[in-house]
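This is the structure I have questions about; it appears just below.
Removed from the display is one protein chain of the complex; every other protein chain stays in position.
Our next item is chain A:
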Amino acid sequence: MTILAAEPNEQLAQISNYLIYSAMAVYVLAFFAFIAEWTFGSRSKVARTAAALTADGGAEKGGVPAQSGVSVQVKSQSGGTAVLEKPAAPEVVTRSAAGKRGELPDGPGAAAGDEQGDMYGRIAVSLTVLAFLLHAGGVLSRSLSVQRAPWGNMYEFSTAFSMVAVGAFLGFLAAKKRVRWIGLPLVTTVLLDLGLAVTVFYTDSDQLVPALHSYWLWIHVSLAIICGALFYLGFVGSLLYLFRDAYEAKLLRGEKPGKVATSIMERLPAANSLDKFAYRINAAVFPFWTFTIVAGAIWAGDAWGRYWGWDPKEVWSFITWVAYAAYLHARATAGWKGRKAAYLALLAFACFLFNYYGVNIFFNGKHSYAGI
């Protein structure tokens, strides 16, 4: 018998652990900074939604400049039109399709224009960047210590998963998308995820069982992680959409939501925007998730002699896929838009989560290499 596999580099593995712990510490600071942002933001009085709903023609203007001096006017249904005018140039007016509510203005974000709140918000983002760097360093050094892709067991999968979610969040911010509202829920779950990873799932850095020796590990598993992390952001979008939608519906009925609810909901984007955000992410990720499953099937064909064998992991990937397909279908089906579709999106993500945690823990299939 020969020893083919390299011994894991213990020192690097140790460094990786320290980095993950440091990242967690910084995430905790970021968490408090986000809380501070929300808290200070609550001082400012915002009630734009109600105003917009009752406003009967109060036109609000804003817009996007186009090339060569042409100005673009963005007109929204009930918020009126928005213009960025430059003299002597035609304007482009955009109007959302007619809906009952039309297009409500997005909330101003957690800080709600409060200077102190905004400062904490910026601090929170900076801390998140720092934590992300430590986090990524942790994943990288783990990978180097075993000289393979850093996702061979549940500990590694979890750390990589939250790393990608945070990375995507920061990427959106860098692309000037207004997504700071995800910050608090995201950092909270990242802390939970890492907490679970270091306590329950922790596995010493080590080599893999033979079935995992394949370049498909890089393709299939990394894609699964990326899809999962992005689906998670979509999930947060759908969840907040449901809350915000209920809030808007309440206002529309003429009821008055509670003070805390108002304070929080007012600062979130409009239900429509949240819904769109969730849809865009889910729709964009879906083809990649499809490819993830196909790649897994090809790998299974090589490793186990059949590309599809209804192993629990396969079954739940299939269920997740069908659930997301149902969500996309629902969006195209009259009477299923909005809340019903959002519930489907939540369900679909629940399936994804179950596929990841539940199947590894409760079922004993061929995928039981998770190190539990």
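The criterion applied here is as follows: contacts are C-beta pairs under 8 Å (C-beta built on N, C-alpha and C of every residue); 3 or more make two chains touch, one makes a residue touch a chain; residues count from 1.
One rule holds for everything that comes next: contacts and distances are computed from a predicted model.
The subunit not displayed here is recorded in UniProt as "Cytochrome c biosynthesis protein", chosen from "Cytochrome c biosynthesis protein", "HypC/HybG/HupF family hydrogenase formation chaperone", "3-isopropylmalate dehydratase large subunit" or "Acyl-CoA dehydrogenase". Remark: the omitted chain is touched by one listed residue; of A:201, A:316 or A:352 this is A:316. Checked against the hidden chain, the listed residues A:32, A:243 or A:336 yield one contact partner: A:336.
Residue-level contact of chain A with the missing chain is found at 1-5, 55-59, 64, 66-70, 72-75, 77-78, 80-81, 85, 87-100, 102, 204, 206-211, 213-214, 272, 275-276, 279-280, 283-284, 286-287, 290-291, 294, 297-299, 301-312, 315-316, 318-319, 322-323, 325-326, 328-337, 351, 359, 363.
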